Structure formats: C-alpha cells, structure tokens
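Before anything else, here's the structure in question.
A single protein chain has been omitted from the complex, and every remaining protein chain is retained in its original position.
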Amino acid sequence: MKHSDYTSSMLEQVRNSVKDIETIAEKETFEFFENCVPYDIVKKIGNVLITGCGDSYCAAVATKPVFENADTSTKTGMVPGTPTSAFRNIEFSRYFNTYGGWNPLTNERNALLVISISGSPARVNEAALRIKKHGGTAIAFTANPEGKLAGNCDCVIPMVLPDYDLAPNVTSYYSSVFSLMMFGFYMSKAKAQLSEKQAQACREGLLEYVKSYDEETMERLSVQCFELAKKWEEDGVDNMDFIGDGPDYATAFFGSAKMVESFGGLTTNDDSEDWCHINYFIKDSDHVGTFVVANEDSPAFSREVETIKLASMIRKHVVVITDCDKDIFPENVEIIKVPKPRSVWMHPLMEHIPLDFVAGYIGCWRGRMPFRSGEEPYCQDGNASRFRNSEIEIL
Amino acid sequence: MAYMETIKLETTFEGMHDVTQEVQDVIRKSGIQEGIAVINCNHTTAGIIITSFWDKRGHVDIQEELDKLIPLRYDYRHDFDTPTDAAGHIKSAICGTGMTLIVHEGRAMLGSSQGILFCEFDGPRSRKFFVKVIPDL
Amino acid sequence: MVFTKEYELVTGRDLLTKITSKVDEAIKESGIKDGIVVVETRYSTAGILKISRHGEEILDDIVREMRRIVPARINYYHQDSPENAAGHIKSALYGSSVSLILKDGRLYCEDSQDLYFAEYDGPRNRTYAVCVMGEKA
Partner (left out) sequence: MDRKSYDNSLLRQAMSMERYAKIVYDAVLPQVEKLPMKEVWDAQKIFISGCGDSWLAGIAAKAAFESVTKIETNPMRAIEFSRILSNKNLGYSPNTPLVILISFSGSGSRVVECARRCNKYGANTIAITNNPDSLLGKECRYCICTGLPKGDEYQPGLITYNASMITLFLIALRIGRVRNKISYLECEDMQKELLEHISRCQKEYEGFAERAFAIAQRWKDLKAEDFIGDYSDYATAYFGSAKVIECFGGYTTYDDSEDWCHINYFLSDPERIGRVVVANEDTPSYKRLKETIAAVKILQSPCVIISDAKKEEFPDTMEVFSFPKAKYFWMQPLVQHIPFDMIAGYIAEIKGIPNFRKDDERYAAMGDQRSGEIVVL
C-alpha cells in the first residue's frame, strides 16, 4: 500500500493543515482579537503567563518568544516585548508564587492566557480562578465559548476548530499556536511595540510560511515519513528520543506526546545539551529512534550540530528536522528538510508535521484506537475523570 | 535655533563622572554664543551637580557625606528594588537631576575651579543625559 | 558577699523586654540590703538599658532613634547581615551592662526607671546575669 492509501482522522488533520490554518486565519484577524480583548485591557498587561495541559503547554513554550520579542527578531532580542513565562498547568495553579508570595505591586499587571480546547479539565479552570483571585486578568483560548473555562475567565478568544473524528489532536495544536502568535502581535501592536505595518507584516510572514508547505512539500514529507516509519517498524525501534531547544523544545515535546497518544509508544525528550549528559547513555541504541529539531537560525544551532554528530556515532536511527542543507550533518543521519520561514520563531507552527506523519502512520499499522478508547484497562477511566473531575483547589 | 544632544556614559558604582568637557563641546557644536544651556538626566538614582574640581578627593567626600545622611539602609519603605536604589532615589532628589547654565561667548559660564559632575548613586549602569542650548531671542 | 544569678529569655525583633522584676527577684534571693547591683549581657548584639517609666511611647522613640543613629546599612565592613552589623555598634554605643545602687533593700532608681533587655538582632535565645554585691543585713 502507498502512503496515501492510509487514512485516519489524525492523518487527515495533518494533510489538511494548510487549508485549515488558512480558514482559521480568515476569521482570526486583528479586529477579531480586538473584539475579544479590548485595547485598554491588553495595554495594561505587564506580565504574560501562559499555561495549559499537555499539548497546550507545548503551545505556550512554542509561542513565548513572540511575546517576549515584539520585533520577533531572529536572534535573542533587544527590542522590548513583554516578560513572558510558560508554565506547566500544575505548576501555575499550585506553585506559582505559593512559596515566594505574590507581589501586590505587579499583581494587576499579570495576564494569564489559559489554553484548553474543550475548557473542561479541572486544572485549567483552577488556573483561571487563581489568577483572578490574585488580581490578574484571565484570558481563555478555547473552542468552547459556552464552556466552563470561558465562564471562569475575564475575556474569551473563541478559537475556530475544524471538525474531525476523535484522534490525537493536531488541529488543536496549530490553532492554539496560531491564535497565541496572533494575540502576541495584537498585543505588541496595542502597546505600540510594533507599528500597524510591522504587525501586519508579522501576520503575512506567518501565512506565507504556512503556504510554503504546499502540496508538493506535503507530499514529499508524507512519503519520506512513511518510508521512515516503515523502516523503523521493520528495525524494531521501540523507544523514541526527541531533542529540541527553546521554542523547538515545544515541537520535540509535542512530537513525543503524539507518539504516546497515537500508539502508546515509549518516548522521552530533552534539550541538545542535557541530552549529551543523560540520554546519550540509553542502551540498545540500535532500537532507539532519535528526532532532533535543528534550525539554522536557532541560537543553539552550533550545539545541536555537535549533538547530532554524537548521536549519529552511536545510534542508527537519527532524524534531523531542519531548514538547512544536508551537507552540514553527518551522512548517516536522515534529513527531513522543512521550509524555511522568514523568522525562526515561526517554525513551531508547522515543523511538527513530519512528526505527526510518523505518529499517524505507525498508529495505522499498530491498529491502536486513538486514546486507547474501548481498550482495557484504559477505558475504565473512559470519560477522563482523572482530569475532568479532579478536585479544584485555589491557592 | 536651539540645539540638543544626548550624552551617554557608562558609570561605576557610586562613581563621580566629570562631564564638563562634554557639556562645553555640545555648546561649542551648537554654535550659539549667547543664551542658556539646560542639562537634565532622565534617571532617578543619579544626579548632576556643580562642584570644585580643585581637589578631586572632594568628590569622594561628597559621596561619603551623602551616604552618612542617607545611609544604604535596608528598611526603606520603598523596598521593591534594593537599598542602593531606595537611597539613590533620595540622593537624586536632593542633588537634583539637572541644572541651567548661562552661555556667554560660546561657553558655559563656569568658575575656574567649577566643574560639572554626573553622580551615580547606584551603578554600574548605562546612563545618559541631555543638553539643550537655547539662544537669546 | 557576692550573689550571681543568670536568666534566660527569648527576644523579638527590636524588642525591649522589661526585666525589672527579675532583678528584684535576684536581689530578694540574695538577701543583700545595701550594695551594688550589676546587670550584664555577654552578647555583642544586645544590651541592658535603664529607661524612664513615663509611658510606653518612650520605648518606641528609643527604638526609632537608636535605629536612626545606627541604621541597619548594607555597607558596613562587617558583613554578616545589616541588622547584625548595626547591632554590634548599638551594643557598643548603648552599653551592655548597667550598675545600680542598692540601699535599704531597694534600688535607688526604683521609683522612676525600669530595666530592659534590648535586642538588636532578634529574635534569638539570650541570657543575662544579675550580680548583687554587698552586706547582708
């Protein structure tokens, strides 16, 4: 069977990414954000905090640079943006400032962006209620504007989400990333850190980048990932290791989560430096698949190249997702070349696509139900009460 | 036509930086012979003063005496930043952050032992101040 | 004869603890009616003070003025902590012992003043000693 003969809800989502993002972009214009969060609220934000569970946390890590560097320069920046932190959901709702104490001078300048497509997990609601308790503003990014989370937040950004059957979600990730990035531009515009024209240019640059994943590129990526996944299945790869730095760590993390959700594969992730100290020593190196996200303009690129060299010396299955040419890397690593955006911070929106393909194809072969639905013992918590009905405590 | 320039400097901790020459240079560059020059810095933990340059050890005395008057106490009400910052605000308020000079024959009218000092009350920091020269009508 | 007794206490931050009754107790226990009483603490960031009995607000004034004269600066040469460095100086300046006159079984200052243990770097566990010297009646 050919790669395109395989279909699943997840693969559909990946294949339609470009079209879907364009649909989202049509609705999510600057005016749209202005209607959701008026200028005078955005202008007083002095501290951006972003949180969410699972993929949503990845989206937070992925988009942090957009908020921090309003000029969205490629290297670590100089132009003032807004101080921004991405939090694991449990860390924000239970630990943020719990021990150090809240600072009454800055509390009201805190804005928490809470991301949750369904808006139903207990933890995101807890986070929203917590920031409000301490005088900040809660802004929901959710596809369920009537849901619980929307009710608990001061402002709601109703995300547009194309409809697919239950599957490891890809649409939710790129729509969160896109919405967060757009919100970042909108905020910088409102705070006069970006001019009208610059903000528009950021948006257009982003859409141009989305378009660069044209049919031909998607076809190439699909084929390459299909062959790769097939080879790995044949070689008995049973553990996957993901490496990325800064916003690319989000891609690595997201990719690793998709493998788990799609077929329950064992995964781990790390940055390019710590990988050399720890994960380098994982046994059975012939059966470990390694993905490294290494883009040319990333400030950590030179370290990533060193790490890839090291990995290629001990591991058979090393794959580099990169926007630069092959020759800089050792010969025995497989290069998945992805389009190069105008600025390096745009990458997280699309560069996860190869990882999704791999997860999707392996998912088809292993015949696992998405999220193990109906499978024992997982189904004993079929309605996910482990996170929907978790007790809310507001500290 | 009035003329303005921004002067940048890198200060040291509690440093006293001689900026007389820089100010005179701006006045010279402006080409203005008669008028006034206004100096101001946009910082709250630094000051600009005129004092004697006859013995530069006197500059250390100024910082030391200011430190006695306004010690680097840790218990200021403004404790958001540091003791140096809190004391610096007070020192800066007392010294003033700028001054007006009379320009005559293309130069600031300063006494033979007078000089202009940029006083850093925190530091090291990147600082700047502005000089504007305004001609007589 | 000489009679010495040691007392313990837990102090608070900037706390003046009244110890008059303890001193009286020591005097009674010694049975001495005429002589000299010495109260001393051996800590270098604490002291013994003899303070007027005219109202609680005097205590506040004393604490505030002691802090004003010897502020808890961050730039002392002694680099333990600001309170500690200032505490050493306060202890040296304000004294860590007092001598009192005992006459007919009563302290000479009994009507007008109280004795206090002054803490300059608390809270801590402290001790002080009362020594009574003189003739038993």
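Every chain is named by a letter (A, B and C) in the order it is written, and numbering of its residues begins at 1.
As a convention for this text, contacts are C-beta pairs under 8 Å (C-beta built on N, C-alpha and C of every residue); 3 or more make two chains touch, one makes a residue touch a chain.
Just so you know, these numbers come straight off a predicted model, no measurement behind them.
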Omitted-chain contact residue, chosen from A:G101, A:G236 or A:G374: A:G101
Chain not shown, touching residues in chain C: 13, 74-76, 79-85, 121-125
Residue ranges of chain B at the interface with the undisplayed chain: 13, 72, 74, 81-85, 122-125
Touch list for chain A against the chain that is not drawn: 53-55, 57, 68-69, 75-78, 80, 88-91, 94-95, 98-101, 121, 123, 238-239, 245-246, 257, 260-261, 263-268, 271-274, 276-285, 298-300, 302-303, 306, 310, 313-314, 368, 371-372, 377-378, 380-381, 384, 386-387, 390-391, 393, 395
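Going forward, only the chains that are shown with their structure count from here on.
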Distance from the mean Cα position of chain C to that of chain B, given in whole angstrom: 48
Where chain A and chain B are represented by their mean Cα positions, the distance between them in whole Å: 50
Geometric centre distance via CA averages, chain C-chain A, whole Å: 65
Touching residues (chain side chain C, partner chain B) in the complex: 67, 71-75, 82
For the chain B and chain C complex, residues of the former touching the latter: 67, 71-75, 83-84
